[in-house]
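If you scroll down you'll find the structure; I have some questions about it.
The complex appears here minus one protein chain, its other protein chains still in place.
Up next, chain A:
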Amino acid sequence: MTQPFLSIRNLRKAFGTITAVHDVTLEIPRGEFLTFLGPSGSGKSTTLYAIAGFQDPSSGDVLLQGKSLLSVPSHKRNIGMVFQRYTLFPHLTVAENVAFPLRVRRRPKAEVKKKVADMLALVRLESFATRLPGALSGGQQQRVALARALAYDPPILLMDEPLSALDKKLREEIQGEIRRIHRETGVTILYVTHDQEEALHLSDRIALFRDGRIEQTGSGEDLYLRPATDFVAGFIGNSNFLAAEHLDTTDGTATIRLADGSVISGVRANGTFGNGQKTRLMIRPEAFGMERSPASAELNVEIVDVAFYGERRRIVARTAAGEGVDIRPTSAAMPSQDVSPCSWQVFFDPAAAFLFPA
């Protein structure tokens, strides 16, 4: 492909003295489900709004199939969007809401009628066509909003935290719907959320935002298994950070000394470190095992508390240096729940541990 479907180039947006987006560059192929993930205020919504045309960027460009969108007003961008809050038109019925984008485009009546029926079938709300939005639950309203946003076959669908106002069960249900609709329509989706589980569950690719910049872009697996920075490691999934002194790096694997004095070699070094430099070692809670294997490193901890979470147990432990460690082995791996404070030895694969600058 010579040109990407949608590209965001060096996007920057400042509000007075505050810069919400510093420098965002992204290329999005057609049909991709890309999620902007990040804490609130990280610039993900601002980037989305620039694509929607609600905010003009201070500099940079947004191109759809090679053509800049910036000079095109919102209502001519032909982009679909589902908002965080319910933005259905309260005085119009469900069917009229879905028909609205087609009516303003002056499509023939028969076409509008057919398309509305198709869209309501897509979101499985055929029987609600004549209701007013106020008579619908939050989840149903967002499904109508989805139908309305897709009614005019937009090349891009923007979704700005569409599930944040819903409870957990509804959220999961609609996530399933969104995945199905993405599969069935093949529409390119840009999805904004601060919920990492939602991002991992839905997206082909995630762009992790931090302070107006993209920290890392990649699949959920990339971000989880190969975090580029300690921020990514800390944001995606659960993670333990232990203070470590860097001793030596060869071929990308480092040898370090933990605060309790134990030396571990074979950890993955993210970046280059000087000998003796203070670093942080990141280990996922589920990377800990109860059994020794030839390659594994060991960590001596004192168990503070054990909680049962069904498939996993959660062990709150402390290293000899007093650092808290979160350990989540599978329940089968750790049969007893009744553990009083005691010393324990846990094992982890150094290749699943990452070294970051302190």
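Worth a mention:
We take it that a contact is a pair of C-beta atoms (placed from the backbone, for glycine too) under 8 Å apart; a residue touches a chain by one contact, two chains touch by 3 or more; residues count from 1.
As a working rule, contacts and distances are computed from a predicted model.
Not shown: a single chain whose UniProt protein name, out of "Succinate dehydrogenase / fumarate reductase iron-sulfur subunit", "Binding-protein-dependent transport systems inner membrane component", "Aminomethyltransferase" or "Thiamine pyrimidine synthase", is "Binding-protein-dependent transport systems inner membrane component". Within the complete assembly, A:Phe100 is the residue of A:Phe5, A:Phe100 or A:Phe273 that touches the hidden chain. Of A:His91, A:Arg183 or A:Lys278, it is A:His91 that touches the chain left out of the display. Although one chain is not displayed, chain A still touches it through residues 52-54, 73-81, 83, 85, 87-91, 100-101, 103-105, 145, 148-149, 152.
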